[in-house]
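Shown here: the complex without one of its protein chains, the others still in place.
Up next is chain A:
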Amino acid sequence: MAALLRPARWLLAAGASRRLPLYLRLFAGGPGRPSSVSRLTAADVRPAAGVLPSQARLYTIVAEKKDLSEEPPSLKRNSSQFDWALMRLDNSVRRTGRITKKLLQRVFESTCRSGSPGGNQALLLLRSCGSLLPELSLTERTEFAHKIWNKLQKLGTIYDVSHYNALLKVYLQNEHKFSPTDFLTKMEEAHIQPNRVTYQRLIAAYCNTGDMEGASKILGFMKTKDLPITEAVFSALVTGHARAGDMENAENILTVMKDAGIEPGPDTYLALLNAYAEKGNIDHVKQILENVEKSDHCLMDRDLLQIIVSFSKAGYPQYVSEILDKVTYERRYIPDAMNLILLLVTKKLEDTAFQILLALPISNEDNENDFGSFFLQHCVTMDTPAEKLIDYCKKLKEAKMHSSSLHFTLHCALLANKADLAKALMKVLKEEGFPIRFHYFWPLLIAHQKRKDVQGIIDILKIMKEMGVDPNQETYVNYVFPCFDDIKSVRAALQENECLPNSNTLYQAEVRSEALNGNLDSILSLLESNISPFPFNSLRGSLILGFRRSMNVDLWSKITELLYKDGRYCQEPPGPTEAVGYFLYNLIDSMSDSEVQAKEEHLRQYFHQLKKMNIKVSENIFRGIRNLLEGYHVPELIKDVKVLVDTEKIDSRKTPQLTSSDLESTLEKLKVGNQPIGDVLKQLILLLCSEENMEKALEVKAKYESDMVIGGYAALIHLCCRHDNAEDALNLKQEFDRLDPSAVLDTAKYVGLVKVLGKHGRLQDAINILKEMKEKDVLIKDATVLSFFHILNGEALRGETETVKQLHEAIVTLGLAKPTTNISFPLVTVHLEKDDLPAALEASIDLYQKYKILPRIHDVLCKLIERGETDLIQKAMDFVSQEQGEMTMLYDLFFAFLQTGNYKEARKIIETPGIRARPTRLQWFCDRCITSNQVETLEKLVELTEKLFECDRDQMYYSLLKLYKVNSDWQRADAAWNKMQEENIIPREKTLRLLAEILKSNNQEVPFDVPELWFEDDRHSLSSSSASTVEADMEKTVLEACRLRKFRDAFTMFLEAQKQNVVFNSETYSTLIRLLLSKDNFTEAMQVKDFAETHIKGFTLNDAANSLLIITQVRRDYLKVALETLKAALDLEHIPSKIAVTRLIQAFALKGDLESIEAIQKMVNGLSIGLSSMVFINNIALAQMKNNNIDVAIENIEHMLTSENRTIEPQYFGLSYLFRKVIEEQMEPAIEKLSIMSERLANHFALYKPVTDLFLQLVDSGRVDDAKALLQRCGAIAEQTSIFLVFFLRNSQKPKKAPVLKTLLELIPELREKEEVYSSSMKSYVLDKDVASAKVLYDHLTAKNVKLNELFLKRYASLLKHAGQPVPFTEPPESFEFYIKQLKEERESPS
């Protein structure tokens, strides 16, 4: 051994003096502990020391790497990825002393995704594979390191010596057996020069196995390379000698060091301590510890913990406590201690681990948090025996370290699906008096359910039985039944295994399960065969479910009858009538109105069958059901329910009530008897008032005037006001005042007086009342102000200019109401009603000057525009412009033009340069359109504001949808949805919900994922409470930018957040991704997606974003990727939009990629995307034709159309898309063969749809000659009027279609007289401003004496006017929407 050391000594003695001192002094000379950076080097070689992590270590890596980093600037993205990864890992180590495998895996995956990971990332990952993973076995850790090494290498990461060294370190920490020479060879092959650290670590590797020969060989290398020998090498040698069994030489190393001028430091002592600990020599350990204490050095907790590990690993746990006594438990070492504890558990030294755990100090501030969970959890993972674990739990609880240790451990056992452990734990819990609940077994059941492992399920049920837990209905339905192919076999299996429950829960579960599947027949037989009685109530929910899922009325009735009549089910009071009645009520209550409407006939039959079965319901229930039916707008069903009412039991109690004549005679009697009559008189007056008998009331009052009290007067006054009797009202009021001048009426009565007096022209009296209200300080509520408005408005409508003016003035000057726009409305209205526009404008302007309000300016403007009063318009505009600014004026004008149907002018206004969105004003107009149901106006508004700067498009569409909802117009709503996509709008959730509601309530499929409210709220509250405000603000900024469609801002903010590692919620990412995609920023969108995927567990794009992603991928021609996106979405049970799938299919078709189309067809089969099967038929055919398989395609189509069991009716078999595409793509042979096919179908099978579609497509694409020829060959085309009508209607909506329609009319002139056709044509001509064609059409129709409707004329007139031509008839005066409505009504009303 001396020989081995000699070279070192020589080296140190001779050459090192110049080179080494500074370096070595750092270790040897310093009084305290070295700093972490230098310590790292020392620790590098520390043989077993590497097992323990240092929280500082990761930091050190950063420090090193950051200083060294000379990354090219282009790798900026990598650097942010690195920062993120580092932060995640570092946080974890700081908090828990470890990195979990999951975390490392995630960081690894995300690093891989970032493209080519930089060297620093690789280093970071490699370094994490050692002792920072205490929960993994040593071999697993090394495997992980190798996995990372190989994968990153493949990704192009370039390794340098630091990586090799890191790998070596991991090997050391993981006690990985390897050949150092092989390692060196590998490095050589890679042309990497080993450095000092490499050699040191290789020496340590040899030393760890006690291979001193190997170590000396490396030392030799070092010597030849003139490398300095550090304390670390000496420490390794200490370990080496010790492991080789030579303690003497191990001790000797210290002397050698001193000889070489290196003072042994803590690391050397630690090596020695560990060496003795491994030998179980506690005395030596204690002695050395004492010596160290006496010297300047001191050992840290971490070092002491290390000694503990050595003792325990070597099988001397008895000495652990002695070392533990010396531990100071500094808080900063707690993560290290935790790491150690986990490591010990991994090494199956859980008792030692637990000993350390118990010794750890827990601060008081933490006492809410249970301590030790990490230990328990890891014990569960490592399969620590149940008895031990239970013992730990109990002790932790006794030590007051963990209040719910058993429950926590049970949770871990369930999560890890360890049924035996769970069972043992539950047993103890039960013994300790804790309840064992059904849902504890669910995770266990689910595991078996996933594998369809019946025996496993039975085993769990047996455990439940053992635990005395009877499975509840939910347990059976959700967790047991799904494992069986057939519910019927469950009972048998349970019986066989003696798992049948004593109660009838299984029956109820069976019923429920069958109900969920709508199997009413099974329910019936279950109910019939069941022997144990149980209450109907427990079945109600299930039965309702089942009834709603089945349309078999007979079964409905039979089941109801059984329940009604069978003693097994209606034993308990209140008996079958109530129970069944309540059931019926609940059944109807649970249905939506559309459902009830749809099932009206079924329900009717059901009720009548019940009647036949002599089933009755009570009057009360009937009333409830009646109310429901009324609410559902199905009053027709009420009479059918009525037949069920048990007439014998009708409740005929009535509260006796005194009539007015009774009271009157009482009054008379009292009067005669000279008794006080005040009360009875008042009662009589009030009764008469409530009977609205004014005459009689006044009569009574006159008769007993002296006995009248305040209350009676008040009621009478009000009665007179209601009966428009101003005279008596005023008199009574005066009498009332005389009776008690200080008495105050309530507000409504005052208002009533004002109203009646005003109405009867007693203006001054009315004003006096107002004054009194002020004087007596009568309470003015919002409703009172509203009443004032109605009074004023009533006067205005009667044209009482003066009354309006004076009352308004009195109200406002008295301060009874503020001079708001609303209350001042009537001042303008009164003039508008009289059609006195100048006065109306004047009144408005006057109000502005007085109160800064401008009421009804919109209406005034509209009227002025309608009348073409240019001067007055100018005056109004000048005024608005001057007072409220030009922008306001422009909006006023814009709305007025819109309102009056002058869309062209409106467009001009809204396109004024510099105009920007004013959300409140736009919203005002939207709301106005909604309340007055002006569909066209609102549509125009939405259309015209498309390009308006900063216009909140989503909000505009939201308003539009609101209006469609009012009209239940799902078609338009659907069209709006498409337009939104066209405009690439990101709808807010409320918009989507609204749209979904419209579609759903009209029995349409919802083509997107509807955001769920409850969960959404949950998410918001989660994020708002946990996230700091800065993060929330960032997220808000991103969302706001998305809303305003400022994608660059949004993306920049995202990058900012990414830098700070702020993670938003997944919806935000989806929104941002969708915006980016819609703006064609594909790369950025993918970057956001990557980030979200690595930071949010299970992040997936929502349906809308996914759909857009597919569309974008299709647009970019990444078809295979798009297909993958689709597949991934479907795998997650997401439903992409119809349009996305269609686009993808079409793209594949144009590529001739038949396989992919068929793959999609398989994927979406049975999904509710709403794809028509024609999409596949058309595109498969197109793909085949693209592949020159024209005949196959044609044969398929012909077969589908002519086979007996065809799935699509010929009239819906639309091949237009195929025709259009082959024409567009100029696939002449295909066109020809399709033409032949179509003609054959027409001639031989009388199927005219294909040939007509082909004809139309030829016309549409301008191949008129071909179309003409086709028509000549197949004259029947001309008779396919219905197809043409649809074509006209559709195309008249699109611009630039006028020529097509015109050509069509030329080819088939007889169409021209069809109302739909000429209407559509005119619409199209107007749209395309084709005056000449319009004229021809008009002349033709008038020559034929066709009676033209007003809408047609109005359209034509507008076109002519627009072109500056005279209108040869009187233009219909009303607006477009008026005539549209008129036409609609005409059509709807049965003529």
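By definition in this document, contacts are C-beta pairs under 8 Å (C-beta built on N, C-alpha and C of every residue); 3 or more make two chains touch, one makes a residue touch a chain; residues count from 1.
Heads up, the rule we're going with is that contacts and distances are computed from a predicted model.
Remark: of the listed names "Polynucleotide 5'-hydroxyl-kinase NOL9", "SRA stem-loop-interacting RNA-binding protein, mitochondrial", "Auxin-responsive protein" or "Protein transport protein Sec24C", the one matching the undisplayed chain in UniProt is "SRA stem-loop-interacting RNA-binding protein, mitochondrial". Contact with the undisplayed chain is limited, among A:Phe825, A:Tyr957 or A:Phe1091, to A:Phe825.
In the complete complex, the residue from A:Leu273, A:Ala509, A:Leu628 or A:Leu1215 that touches the missing chain is A:Leu628.
The chain that is not drawn here is touched, among residues A:Met247, A:Ile282, A:Ile446 or A:Leu1150, by A:Ile446. Across the entire complex, the residue among A:Gln105, A:Thr381 or A:Ser404 in touch with the chain not shown is A:Ser404. The residue from A:Asp927, A:Glu946, A:Asp974 or A:Asp1049 that touches the chain not shown here is A:Asp927.
Mapped onto chain A, contacts with the missing chain fall at residues 403-404, 407, 411, 414-415, 437-440, 442-447, 478-479, 585, 589, 624, 627-628, 631, 786, 789-790, 822, 825, 829, 923, 927-928, 930-931, 962, 990, 1013-1014, 1017-1018, 1020-1022.
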